[in-house]
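There's a structure below that I have some questions on.
The complex appears here minus one protein chain, its other protein chains still in place.
Presenting subunit A:
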Amino acid sequence: MSCIETIQAYALRSIGLGERLLPRGDYTLCEHFTLIGSGMIWNVYFAVMALLLGFFFANVLALGKAAQSAWLRKPSEWFIFLFRGSPLFIQFFFAYFLFLRLKSVSPMFDGLTAAGLGALIVLFLNTAAYSAEIFYGALRSIPKGDVEAADAYGITGFRRFRRIIWPTMLRLAWPAYTNEAIFLFHATTLVFFSAFPVHQQKGDSLYYASYFADKTFNPFVPYPILAMYFILFTLVIVWLFGMVNKRLNRHLPQAQRPRVRYRPNLLR
């Protein structure tokens, strides 16, 4: 099979389109690249969906944690502690078994045990907790003068939040949030290595990489390919978030704009 044919057969293998049987025997480099790249679809799907949804929830949580009323503050604090204080790996296991239990209660919950939905929920809650802590930190470091100036102009209530506090919070939090995005993207590889089963060998990039490594007993080809893909996508994230950062700080003179530093935190 030529490389073009391989790409046609396997480029969408991870979502179940194309050739059903995985290649066997002598694996070519082309097959490595195509299948691992195909698996990236899952990683991108998880990362994009979790980040988009998590962003909104994180804002709510951060505001809750910064709230005066204990009724709002305590639940947010506990939620953030629960998800930041425990390993994501254990959270995946826990959620999967919880979903299994729910499934036996009512057929309504059937979809939850599939990785596409169940793992996404876990990643969404997890990134919401981590991002909320970042946003909360930013909320607390908003310059006092900005808020006072808003008060002096008679901007109050929701309008003050919408036009002064929230944009400043985003501006302050954005470099850290970029790292959180990278970090979450890397964490998506955990999904199929925890409890969530791989259906008909439709796995993510790490699943295929370890598949090759298991079959050929040679880790020196598939893992560097995987690393290359991840470094590539990480650069894309840095670029995208850098654009947003530029827009957030468009009022500042060029030299004063904070640069996003690539500093992915650590694993969770």
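Going forward, a residue touches a chain if its C-beta (ideal position, glycine included) is under 8 Å from a C-beta of that chain, and two chains touch if they have at least 3 such contacts; residues count from 1.
Convention: contacts and distances are computed from a predicted model.
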{"item": "Chain left out of the displayed complex - its UniProt protein name, from \"Thiosulfate oxidation carrier protein SoxY\", \"Histidine transport system permease protein HisQ\", \"Cytochrome c oxidase subunit 2\" or \"Sugar ABC transporter substrate-binding protein\"", "value": "\"Histidine transport system permease protein HisQ\""}
{"item": "Residue touching the undisplayed chain, where the options are A:57, A:94 or A:109", "value": "A:94"}
{"item": "Chain not shown: contacting residue from A:46, A:124, A:196 or A:230", "value": "A:230"}
{"item": "Absent-chain contact - pick from A:12, A:72, A:142 or A:213", "value": "A:213"}
{"item": "Option touching the unshown chain, where A:56, A:81, A:153 or A:239 are the choices", "value": "A:81"}
{"item": "Chain not shown, touching residues in subunit A", "value": "26, 81-82, 85-91, 93-94, 97-98, 100-101, 186-187, 189-190, 193, 206, 209-210, 213, 215-220, 223, 226-227, 230-231, 234, 264-268"}
